[in-house]
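Note that one protein chain of the assembly has been removed; the remaining protein chains are unaltered in position.
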Amino acid sequence: MSAYIVKRFLLMILTLIGMSIIIFVLLRLMPGNIADIMFDSAGFVDPEEKANIERELGLDQPIPVQYYEWIRGLIVWDLGFSYVSEMPVVDELQPRIPITAKLAALSLFFSVLFGLPLGVISAVRQNSAMDYILRCISLSGLSLPSFWLALLILMAFVQYAGTIPIYTDPPDNLWDELLLYSIPAAAVGFRSSALIMRLTRSSMLEVMRQDYIRTARSKGATDNSVNYHHALKNAVLPVTTIIGIEAAFLIGGLIITETVFNIPGVAHFLVEAILMRDYPIVQNLVMLIALVTVLINFLVDMLYAVLDPRIKYAD
Amino acid sequence: MAEIDHQAELSRAGANVSGHWSRLVFYMRQHPLGAIGAAIVVVFVLSALFADALAPRDPLHTSAPDSLKEPGAAFLMGADMMGRDVLSRIIHGARISLTVGVASILLGGVIGIVIGLMSGYLLGWFDLLMQRLIDIMQALPLLVLALVMAASLGPSLENTIIAISIPLVPNVARVVRSSTLSLREMPFVEAARAAGMSELRVAVRHVLPNTLAPLIVLFTAQLGSAILVEASLSFLGLGVPEPHPSWGRMLSESAAEYVRVAPWLVIFPGIAISLAVFGTNLFGDAVRDILDPRQRS
Partner (left out) sequence: MGYLTRAAALGLGVAMLAGYAGTALAQKDGGVLKFYHRGTPPSGSIHEEATNSTVSPYMGVFNNLVMYRQDVAKNSLDTIVPDLAESWSWNGDGTELTFKLRQGVEWHDGKPFTSADVKCTWELVLGKSKAKLRKNPRKAWYKNLEEITTNGDHEATFHLKRRQPAFIALLASGYSPVYPCHVPPKKMRTNPIGTGPFKFVSLKQNEHVKFTKNDNYWKEGKPHLDGHEWTIIKSRATRVLAFIAGEFDMTFNVDVTVPLLKDVRSQAPHAVCELVTTNVSYNLIVNQDNPPFDNADIRKAMVFAIDRQAFIDILADGEAVAGGAMMPPPSGVWGMPPEVLEKVAGYGPDIEANRAEGRKIMEGLGYGPDKPLEVKVSTRNIAVYRDAAVILIDHLKHIHIAAELDTVETSNWHAKVARKDYMVGLNLTGSGVDDPDSNFYENYSCGSQRNYTGYCKEEMEALFEKQSMMTDQEERRKLVWEIDKKLQEDAARPMIMHSKGANCWQPYVKGFVTHVNSLYNNWRLEDVWLDK
């Protein structure tokens, strides 16, 4: 077991190193750099002044040297300065991370809150009208573009409530903050809850067909206790996996939602930083997202290994 | 004991189904939702194929007097700011969405299959390398990866396709690799090899057809997600550029400006996207049920 963990951990490091190279190269492939963006607001490009800026920011260095500088900085926890704001990257990212984290947690909470029980109901009432309706709802959750949904929500609010649930000032307390995030979180959570519901349903169905459930039933257990106790317990495993994976993938959905609701989290910031060619922000932020994703995958695997004794640790 | 209607039981199980047509009818009865999905997909594909004939107007023609015209007899779904017919643009938009979907499946599918087959067959260092590459591709959420790719390649139809196809690669490669691994030890594959078939032929003739079912499931899922990701990228200004009438582009920021003055600009393309993805998903579910009964949804 410990050998397996060590091996997985090393592979994780390897993945992150590979990721860092790929993201670094992709960024340098992007047409135009920060100097071009800076000149945009001046309405022209002066080649000499542009070269000065590039020299100032170290962009004239060969790419391997730039990469080395970045990694060296990462190791000693010196993430550099944002090209745009000329502030330390850490100071730019730090206040934004909790915002996205809260938003993601809230979305995940909503998606489990709705996805899990509805999935169970759908499975237990397989092929009933209820099942069909729930399946259609969950499929539409996977079909609606999240920004469309977000726009419709905003429109409805202005039309019927005369307010707009977007972020303008920092909220006064945690409660206000969560209240503010609950609408965007619901917009994003709809998709994840649909996914969780589908998975819960199919895992439940699979487990319900298995022998020991039949055994339990033949031993005289009532339908309800079978469904909710035995079946759900065993269906939880694959569902945990998908929740873990969704937690990481939520960041993707948040990119759009944070943009529409004007929430100053990291996902929105990433889009801006990419458009501005703010390399120090983008490369560190993408690495952070990759780290979170890889870590969650790792934890899910570990959890799986602990929960499911059938898994062997060889490979 | 109740009388068993053998005939009915048999037909429910599809025993006396023969011929393509009756097989289709059988599947439709078994999967009514799938049939609805298939119908939506057919409409979607037809409008993509025959957009020129179906669209009432030129989707690119601008006309000042028709700017932001409300839906009515002349413009069934209204006109956009530039006086272009929304219905015609939606019909032509199906072509863009389908192109992006299908091309990304082809591209991602081919790369994934090649990587998967070679990994499963060659094993060794190549397999190790590819596995790491796949890990890396999966280390980022789909939209984040597509966003970075789209930004570094620049906005164009081709680049959007490339950006959207990349996230498909690891899934396909995984499926193909594991099937290859398990199949290469199977007796009939061994027999084929013993009979003197080359490794490549064995792979193409025996291994691939056996991975078809999970691949088709993956591909139908990809079609829906390609449409959604394209729409999201376009919304962020990184997808298929103007004047291509892409659904995502139609919903983009500039259209959203008129969400209240001209809600039809936002509602109809949104419905088109949702419906197409919904149909694809329903269809995909049915396909999965049919091809892979163990994973019934």
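The first chain written gets the first letter, and so on, giving A and B; residue counts start at 1 in each chain.
We adopt the following convention: contacts are C-beta pairs under 8 Å (C-beta built on N, C-alpha and C of every residue); 3 or more make two chains touch, one makes a residue touch a chain.
Keep in mind the model is a prediction, meaning the values are calculated, not measured.
K.L.:
In the full assembly, spell out which visible chains the left-out chain is touching.
P.N.:
Per the contact definition above, the missing chain touches A, B.
K.L.:
Touching the left-out chain: which of A:Leu74, A:Val90, A:Leu275 or A:Ile296?
P.N.:
A:Leu275
K.L.:
Among B:Met77, B:Leu107, B:Ala203 or B:Val259, choose the residue that contacts the chain missing from this document, as touch is defined above.
P.N.:
B:Val259
K.L.:
Considering the complete complex, identify which of A:Ile37, A:Cys136 or A:Ala305 is in touch with the unshown chain.
P.N.:
Of the listed residues, the one touching the omitted chain is A:Ile37.
K.L.:
Touching the absent chain in the whole complex: find that residue among A:Leu74, A:Ile97, A:Val158 or A:Val236.
P.N.:
Candidates A:Leu74, A:Ile97, A:Val158 or A:Val236; residue touching the omitted chain: A:Val158.
K.L.:
Just checking the interface: what residues of chain B touch the absent partner chain?
P.N.:
Here the touching residues of chain B are 60-62, 64-65, 67-68, 81-83, 154-155, 237, 241-243, 252-254, 256-262.
K.L.:
By the contact criterion defined above, which parts of chain A meet the unshown chain? Give residue numbers in ascending order.
P.N.:
30-33, 36-47, 49, 52-53, 82, 84-87, 92, 151, 154-155, 157-158, 162-164, 166, 168-169, 259-262, 264, 268-269, 272, 275, 277
We take it that only the chains that are shown with their structure count from here on.
K.L.:
In the complex formed with chain B, which residues of chain A make contact?
P.N.:
Its residues touching chain B are 11, 14-16, 18-19, 22-23, 26-27, 29-31, 132, 135-136, 139-140, 142-148, 151-152, 155, 158, 198, 201-202, 205-206, 248-253, 255-256, 259, 270-271, 274-275, 282, 286, 289-290, 293-294, 297.
K.L.:
Where on chain B is chain A touching in the complex?
P.N.:
33, 132-133, 135-136, 138-144, 147-149, 151-154, 224, 228, 231-232, 235-237, 248, 251, 256, 259-260, 263, 266, 270, 273-275, 277-278, 281-282, 285, 294-297
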